[in-house]
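Pasting in a structure now, in structure tokens, and then I'll have a few things to ask.
A single protein chain has been omitted; all remaining protein chains appear in their positions.
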Amino acid sequence: MNYKRSDFLSFRNKIDNSQIDQLINKDLLVSHKCSENFDIDDISSLDILKKNSILFSDVLDFDYTKILNKGNIHFVTSNISLVKEFELSNYSLVKNLDISYVDLINKIFIHNDSIDFKDDFLNKNNSHISKHASIHPSTIIEPNCCIGRGVKIGKNCIIKSNTVIKNTILHDNIIISENCTIGSTGFGFNLKNMGALNILPHIGIVYIEDNVFIGANCTIDRAKIDSTFIGNSSMLDNHIHIAHNVILGSNACIAAQTGISGSVKIGKNLISGGQVGIAGHLSIGDYVVIAAKSGVTKNIENNCKVGGFPAMDLTKWKKSIIKNR
Amino acid sequence: MNYKRSDFLSFRNKIDNSQIDQLINKDLLVSHKCSENFDIDDISSLDILKKNSILFSDVLDFDYTKILNKGNIHFVTSNISLVKEFELSNYSLVKNLDISYVDLINKIFIHNDSIDFKDDFLNKNNSHISKHASIHPSTIIEPNCCIGRGVKIGKNCIIKSNTVIKNTILHDNIIISENCTIGSTGFGFNLKNMGALNILPHIGIVYIEDNVFIGANCTIDRAKIDSTFIGNSSMLDNHIHIAHNVILGSNACIAAQTGISGSVKIGKNLISGGQVGIAGHLSIGDYVVIAAKSGVTKNIENNCKVGGFPAMDLTKWKKSIIKNR
Partner (left out) sequence: MNYKRSDFLSFRNKIDNSQIDQLINKDLLVSHKCSENFDIDDISSLDILKKNSILFSDVLDFDYTKILNKGNIHFVTSNISLVKEFELSNYSLVKNLDISYVDLINKIFIHNDSIDFKDDFLNKNNSHISKHASIHPSTIIEPNCCIGRGVKIGKNCIIKSNTVIKNTILHDNIIISENCTIGSTGFGFNLKNMGALNILPHIGIVYIEDNVFIGANCTIDRAKIDSTFIGNSSMLDNHIHIAHNVILGSNACIAAQTGISGSVKIGKNLISGGQVGIAGHLSIGDYVVIAAKSGVTKNIENNCKVGGFPAMDLTKWKKSIIKNR
């Protein structure tokens, strides 16, 4: 899942961490500490820490402290207890984490996923393809597609008509069917600060492994920071929604109109019926079966079968149906 | 929400109300009264009455009578008791209201929302844009879009790839994501008279206020007569369906795959989970919270939280789940 963020976006301002207290909106900053000076080259998440980067979080384990200090990672938080508890070399304490995130990311990165018309595009078979995309010649791009900057598509893929792919890496032998939207901005924002102007910057990508099949009219949103991930040989039916930061293991089989909320992590060999909904931030194990129309509201262990809403053990659910009749 | 209907369509026949008894299919007309002669310039609804217009309805309050008579509004109804009860100056009593609506509107207006190829179009970045659309130069239209006659788009909007916008007014700072269909014909017809040839003419628009975010692969249908409305700073996730005549207040937050049926009126600051369905013609108050996967079948008061199907008070629903286990 490694990728070079700069393939997909450009730096707006080359800054080092000592400048953050100048860059951030003054009303947001509480305190600022900068023991080492280093360039901010990228953005870290708690999952993937990168050298010379900035990390926004209101939670932190002690184990992270050394990594942050050694790796030149500037930590931004609104949680004063973290600052007190851990000996962080480089941090900014802020009043509101989400607003600080929007403010700083907008000042450092070009994160907008709209097509950059300063970019050069080819019109090939009526599709609009960025010259900064990399597409293997064995791959077929059908008409009326739009392929954005930085997109990589491997061998022997078929991108069917009227599909949009931005901020995405595709391996080999993948089929993306018609009218899909892959790699657009996720639905992330702060309820106290609504509207298109305040959507949280999404600067991650979508990463799809070999041999995946995506049906028609599906949406897979780019991650906020890292990658929304679809593991190899997974099969998605039509009208499926995969939100930002979802990790879907290999060999998943998901029937139509299912929606998976943000940051859900799913193991390998999921079988899901149609019209299923999975609530945000859940962990679903390997070899899980979810009956059609289920609403999953809790984590699911390996090898479990669930059904109903809220989803429960499949056998219990079937019994409860009979009882309730 | 005011707009000039003629920006979006053209008159087929310039008629005055005295001609209606000649225009209408003879089998449909029962009786006809025409005390004043006036041009039929527009169409009224019970919500928005317009001078020199025609109004189709089988319900009417006494209060309306004077407005209709003073405003030169020709009333068409199949409800004989309204004609007997109220002293209307100008009316047509018909056998079937829906069929009379189709018949007359088709004879007076060009209502079809299909692209008019006699219209002039620009091809800009591979998007097809009517010369009779008005788009602020600061707005970005990505490739493979289609923008129809009369559409107005304000400042600093982003219309992402492969989105279709017809019969719509957009204010400023709006993002419409990829593969959306905004302003197409709603799903209105008479069950006794089915088929594409008999779909009720939709000649209203979609009206979207400042700072709204619409996710990918959403549909928002034009109103039958007035406006389908999305209030400022509302946030819609992917795969959302907003039917004709819906009024959605400001600051709504709606998760993916939710569907709102025709003519639902929703107050401000709605929070709705994903895969929610709301039945037609309901009224939902301000600051309402609807849990994911709920099916709303009744009106909801201000500040209420509901869940389940049929949706009930959220606390009660949670208790009923525990009990049913």
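Think of it as A and B in the order they're written, each chain with its own count starting at 1.
Definition applied: a residue touches a chain if its C-beta (ideal position, glycine included) is under 8 Å from a C-beta of that chain, and two chains touch if they have at least 3 such contacts.
These figures come from a predicted structure and were not determined experimentally.
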Ask   = Which residue from B:72, B:168, B:217 or B:234 sits in contact with the chain not drawn here?
value = B:217
Ask   = Considering the whole complex, which of B:78, B:184, B:211 or B:233 touches the chain not shown?
value = B:184
Message = Across the whole complex, list the residues on chain A that are touched by the chain not included here.
response = 125-126, 140, 142-144, 158, 160-162, 173-175, 177-179, 210-213, 215-217, 232-235, 237-239, 251, 253, 255-257, 271, 274-275, 292-293, 321, 324-325
Query = Taking the full complex into account, what residues of chain B touch the chain not shown?
reply = 112, 114-115, 117, 121, 123, 126, 128, 144-146, 162, 164, 179-181, 184-185, 187, 189, 191, 194-197, 199, 217, 219, 221, 239, 241, 243, 257, 259, 261, 275, 277, 279, 295, 309-310, 312, 316, 320, 324
